[in-house]
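Following this message is one structure expressed as structure tokens.
Here the complex is missing one protein chain, while the rest keep their positions.
Now for subunit A:
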Amino acid sequence: MKVTVKYFGLVAEAADKSEEVMEFNGELTASELKEQCLYGLSIADKDSVQIAVNQNLDDKTTLKDGDEVALLPPFAGG
């Protein structure tokens, strides 16, 4: 199964990338994927990073092939 992971703001900076395709076998929830992607990164408050799956905030869902997962640091619009 392949999913596209997008990184934004301070997460993209810490990961030094903005996007990658990840391939894995078996079931994985969005929050498990987040944990994997953020592992080892220098981010002070990982709990503040929200997950969007196919552009909807959601950390409970089990990922499907082709999903787009985004790791979103705290919002700062306006």
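Here are a few things to note about the model shown:
Methods note: a contact is a pair of C-beta atoms (placed from the backbone, for glycine too) under 8 Å apart; a residue touches a chain by one contact, two chains touch by 3 or more; residues count from 1.
We take it that contacts and distances are computed from a predicted model.
Comparing "LLM class flavin-dependent oxidoreductase", "Bactofilin", "Molybdopterin synthase catalytic subunit" or "Dihydroorotase" against the UniProt entry of the hidden chain yields the protein name "Molybdopterin synthase catalytic subunit". Those residues of subunit A that touch the chain absent from the view are 6, 8-10, 48, 52, 55, 70, 72-78.
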